[in-house]
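For reference, the structure I am asking about is given below.
Every protein chain of the complex appears in place save one, which is left out.
In this document, chain identifiers A, B and C correspond to the written order of the chains, with residue numbering beginning at 1 in each.
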Amino acid sequence: MKLKMSRDELERFLHEHFPQVGGDFTVIEVVPREIAVRMKVDHRNLRPGNTVSGPSMFALADVTMYLAVLSLIGPEALAVTTSCAIDFMRKPAAGRDLIARGRVLKLGRALAVGDVLVYSNGAEEPVARAGITYSIPPARQITEA
Amino acid sequence: MKLKMSRDELERFLHEHFPQVGGDFTVIEVVPREIAVRMKVDHRNLRPGNTVSGPSMFALADVTMYLAVLSLIGPEALAVTTSCAIDFMRKPAAGRDLIARGRVLKLGRALAVGDVLVYSNGAEEPVARAGITYSIPPARQITEA
Amino acid sequence: MKLKMSRDELERFLHEHFPQVGGDFTVIEVVPREIAVRMKVDHRNLRPGNTVSGPSMFALADVTMYLAVLSLIGPEALAVTTSCAIDFMRKPAAGRDLIARGRVLKLGRALAVGDVLVYSNGAEEPVARAGITYSIPPARQITEA
Partner (left out) sequence: MKLKMSRDELERFLHEHFPQVGGDFTVIEVVPREIAVRMKVDHRNLRPGNTVSGPSMFALADVTMYLAVLSLIGPEALAVTTSCAIDFMRKPAAGRDLIARGRVLKLGRALAVGDVLVYSNGAEEPVARAGITYSIPPARQITEA
């Protein structure tokens, strides 16, 4: 499996198609079936107990799998999340960005399945773990080798 | 099981403890173990294909279960989501608020479990379904009758 | 949406295609988009603490959604589960059968989504809750009205 989009192409795509949130995310690294993404954490993401909100971690996990799938199928804004099961395991540190590491476990004709670990930047233990399924629009469908 | 917080108390609590997002949510109705919550949808929630973002639906499902749990245990900002499994089933309409209907299926000593259906306002079929578990801090623990 | 298989047809189908387990399940009632299924609990399903095993509850939830989907699309042995998120909420009673109540929340071209509540027979509070997605083989695909 080869990359169809580079790190720079993924970031440009995100800025163009998701102008409301694209600037919050940076692609750290992408290789076939694996990606690392950073999310800027600011006051909008904070919650009582001096921690980062669950929806912020969800948003990062979701974007991470989206970009991992796009890196393999090419620019396709209409790929949509069909399901996500996320476990929140530890309190993220309030003053640190979040880092997500995603991997694609299956790229099928219609569905892509993967998982994501989310970390507070610099920490060793993950704060959250998510299994995510994306639906791939028919026009861009691709089959596993 | 009796309500420990009314609709108005839930809304005030949300505004006070979650100033960044509290204004987006309105409690439509709350009875023991069931709640309905409305989320204002604006341009920040929109996505390609003229629809509402997954993280917005997640945020609504999460807040809905949070308020359903608080209505039974009383004001407790530090209750935290431990897991959420969400299925995205249909595209929400871009120009409509989202309505969530949540129910608490278990209120245990340490964990509360429930589920939520999310609708585009006025539509009959749900756009998303979530099963959510909340961890209840020891100080406020409560046991099922 | 109309039923394409009656209660008796669903049971015959199960016995024929799943000879190893079909005899454990009884369809109590089926209407469009809703079904109730009973599972016989015997010593093979028991676990330490005098309760019923998690895999037994999973198997019942899975069969229940399978039959609910078949009741709407017709006999199709090759429909397959793509995901299941199950919460175990209470200990089932060891000496009682399990009852599952399933509903289909979406019947799409390629995926069917629903959820299931599992009860110990005679009890009011559910022991488990599952959200389940089934993949529908192309030959039998059906669209929502």
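By definition in this document, a contact is a pair of C-beta atoms (placed from the backbone, for glycine too) under 8 Å apart; a residue touches a chain by one contact, two chains touch by 3 or more.
Computed from a predicted structure; not experimentally measured.
Only one residue in the set C:5, C:70, C:85 or C:99 touches the chain that does not appear here, and it is C:85. Contact with the undisplayed chain is limited, among B:5, B:27, B:46 or B:85, to B:85.
Touch with the chain that is not drawn comes from one residue among A:15, A:40 or A:106, which is A:106. Touch with the hidden chain on the side of chain C covers residues 17-18, 20, 43-44, 46-49, 54-55, 58-59, 62, 77-78, 80-88, 91.
Residues of chain B in touch with the missing chain: 82-83, 85, 110-111, 133, 135. Seen from chain A, the chain kept out of the figure touches residues 85, 87, 89-90, 105-106, 108, 113, 115, 117, 125-126, 129, 131, 133.
Definition applied: only the chains that are shown with their structure count from here on.
Rotating chain B by 180 degrees superposes its CA atoms on those of chain C, with the angle stated to the nearest 5. Averaged C-alpha coordinates put the centre of chain A at 33 Å from the centre of chain C. Chain A has residues 82-83, 85 in contact with two or more other chains.
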